[in-house]
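Yeah, one chain of the complex is gone here, protein chain that is, but the others are all in their spots.
As written, the chain order gives the labels A and B, with residue 1 at the start of each chain.
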Amino acid sequence: MVDFSTMLAGFGDALSFLNLAFILFGVVLGQFVGAVPGIGPIMAMAIAIPFTFGLDPLPAIAFLVGVNKGGLVGGAVPAVLMNTPGTPDAAATAMDGYPLAKQGKPLKATKMALFSSITGDTFSDIVLITVSAPLAVLALKMGPIEVVALMIFAFSILAGLIGNSLAKGIISAAFGLLAASIGQDPENFTPRLIFGYWDLFDGLALPSVAIGMLAISEILHRLSEAHGNLRPAIIAKNTDNPDDSRVTWAEYWSCRVTMLRGAIIGTILGALPGIGSTAAAFMSYAMTKASSKDPGSFGKGNIHGIAASESANSAVVGANLIPLLTLGIPGSVGAALIISAFMIHGMQPGPLLFENQGRLVYGLFGAMIMANFVNLWVGQLGLRLWVKVVSAPESIIFSSALLLCFVGVSMATSGLFGVAIMLIFAIIGYLMTSFGYSLVIFIIAFFLGPRFEKSIAQSLALTNGDMTQVLKSPVAVALLILSVVSLVWFLRTNARVEDE
Amino acid sequence: MKLSKNLVALAASAVMALTAPSFAEDWAPDGPLTIEIGFGAGGSTDTMGRVLAEVMKENTGWNIVVENKPGGGGVAMFTGLSQRPADGKTIGMGVSIPVLVQLVQRGDQLPFNVDSFDYLGTIAKAELALVASKDAPFDDLEGMIAYAKEKGTLPVATMAPPQVLMMKQTKATTGAEFNLVTADGGAEVMKLILGGQVMAGFGSGEQFPYLESGDMKVIASANQSRLSYAPEAKTFIESGVNAYVDPVFFLAMKAGTDAEALKAISAAIDEATKAPAFAEIVQNAVKGAPINMGPEGAKQMMVDGLANAKILFAK
Partner (left out) sequence: MGTMADRISGLFFMALGLVMYFWINPTYIETVDGGNLSPDSLPNICSLILAVAGAFVAIKPTNHHVRNPVLMAKTGLYVALLVAGIWAMSWLGFEYVAPVLALAIMWFVGERRLLWLGLGVVVVPAAIWFIVTQLLGRALP
């Protein structure tokens, strides 16, 4: 255990002028780059890493944490203001954020995203700082069989997102899983459905699919509508009512249960490597909608929808550091980038990190808390700027967004091949929306698919194909029972919404 | 951006070297020189490649751009490289084993072979270890095989095809049964061992913190020779299983590149692999010193590696 004076010294380090400056710089960069369509928070970190080569460890890692946290706040901006989420987790935010922004309340929508994001983030940071060690031990006990059960539970909750046709929802999910099966199979590493393109060997790149389906397909649709009709991309405000541009304390407080639920879901999923923020955001959204007294108001600008999504996806990021710092296991791409930053500075996260580098770890914790304050402050200023930017005519917003998506996807994947894949999925996404198939269900299935298949393969290998061994795991059995319960509950809620 | 003391010192020495006629080669790239890394951003290959580029840039003053071209353990990147003109502008960086495995198993589907490239040098060797929890009732591979026979079967975590084949070879030689669980990278192997879901697994560096803390022990070296950090652990070959893998990080260009360019670039790489800043990164990434076998050595490594891979991986 780290002694108290080391903790204090670590927190003190985080408050030094140099470190605060790097946190501020990181947050500003993260919010800015994260908000640019097509780039997003992960890309922001990958770009930032080489700049940390020359820094001392604490400023370097504080800077990256700043970029990561800033990027999360920034990532909600294109989702809310333009309905073009750059990452799949922000797609959940767009479901209510964009309708609210379209009603002439873009500042209210983005501020709600900012406040709930920081609330969820702070919650998981506190969990990380206080109880990371016991949580990490629990995460270890989640073997492949339990992970399969957990993912079945996640899929069952997604039933809450299926609209009026169950068959169409199932098609979206199966199509997403089919797309996820492109690339090497999880057990024998054979190239599968790659049609001779070795760029596909590691599977379709997530940025290509997510940005193509969620952002480009929406931009194409809006371009076709904009023909000869020059409007601002968003209207900053319709009325002079100041409440349209801010979130009142009463509104924030009314979302406390929603945000707490989101933060808990995000923290649990974040502590378990490989599930990720997308599932957390949508699970939180679906549970909030189903437990609401007025589920029909979701998707039409309900602030609870924004709060549910943002609190959950931001909580994942802090919680991702639980397995990372204690076990050296990255829970997400962003966490993997932080590990490489540790490695560049000669440290390997793992069981001895707290002992050997206690002061640095507590310096990092201090930096995370400071980054949350800075995020709130910079966000208040930055959001006004973004609302102004997006008030420019649609012609320039969409042409620039397309160019940025080209560049961003090309940098995040392997060049123009990734851009071509992006365009293919933009067309698929456009057609699916036109014919009434859910894109978010496709994306979630695509995102969870590889992990799901791998965990099934691992479970089969461990049990020699004898699936009755599942009964020996109480956690798995409990999750499977919960899956059935939630499936019934969500399908009944859907029916209730339809009846209204 | 701010540079570290090491890089500043390097920059200073590079400036001095440039003014001295001995260092400066006549050849310089016409426009930016691109290093394509066959893996995604953030891994150890990416980190080493980016630092190598940084040091080369400081040494030579060339404009060097680093790009990630992930896919198939480098196969996608080398496929692309083999289709380019040999204009001396693009360098590929990859790891030998994944490329050799695909060449042996699916050579007919690939547009390149070992001769499609001019080799520039190597930068490091990865050490691959079979590790187990400290509580495991065996201490070496022979003990593990005996324990597997006693229990009927034993769960082992792997993360890539060569390791699966090594375990299958172990089974073929000794008759012991293993449940082979494929994990998503070394970190997940460690998680499976710590969580008690498997008894042993392969690690290419992810196990170091656990060796240091005493939570894990080395069972065997999967390389041709013993591990530098655990010289007491026997190799698979010494334990009676005739199989090994020696992954080497190497750099290459399209075959037919101008000889002057090859000479200048491989000299720059050699210079960079000797820099302390680079050695530090390699030490952090693979727990070993940089190894540059030079252009001929790199080519020989690939040719020999292919012959060995044919024995181990042929279908």
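By definition in this document, a contact is a pair of C-beta atoms (placed from the backbone, for glycine too) under 8 Å apart; a residue touches a chain by one contact, two chains touch by 3 or more.
Predicted, not measured: the structure shown is a model, and the values here were computed from it.
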List the displayed chains that the omitted chain touches in the full complex.
A, B
Please identify which residue in A:22, A:354, A:437 or A:490 touches the non-displayed chain.
A:437
Please identify which residue in A:13, A:202 or A:453 touches the non-displayed chain.
A:453
Just name the one of A:416, A:471 or A:485 that touches the chain not displayed here.
A:416
Full-complex touch with the removed chain, picking from A:164, A:254 or A:380, is A:164
Provide the residue numbers of chain B that touch the chain removed from this figure.
32, 34, 65-67
Using the touch rule from the top, list residues of chain A that touch the missing partner.
47, 50, 164-165, 167-168, 170-171, 174-175, 177-178, 181, 185-188, 190-195, 220-221, 223-230, 392-396, 398-400, 402-404, 406-407, 410-411, 415-416, 419-420, 423, 426-427, 430, 433-437, 449, 453, 456-457, 460-461, 464-465
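In this section, only the chains that are shown with their structure count from here on.
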When centres are defined as mean Cα positions, the distance from chain A to chain B in whole Å is 32
Chain A to chain B touching residues, read off their complex
46, 49-51, 53-55, 140-144, 184, 186-189, 191, 196, 198-202, 273-274, 323, 327-330, 333, 336-337, 339-340, 343-346, 348-353, 414-415, 451, 454, 457-458, 461-462, 464
For chain B, which residues count as touching chain A in their complex?
1-4, 7, 41-44, 46-47, 50-51, 54, 66-72, 75-77, 79-80, 106, 109-110, 153, 155, 160-161, 164, 179-184, 187-188, 190-192, 194-198, 205-206, 208-210, 212-213, 215, 280-281, 283-285
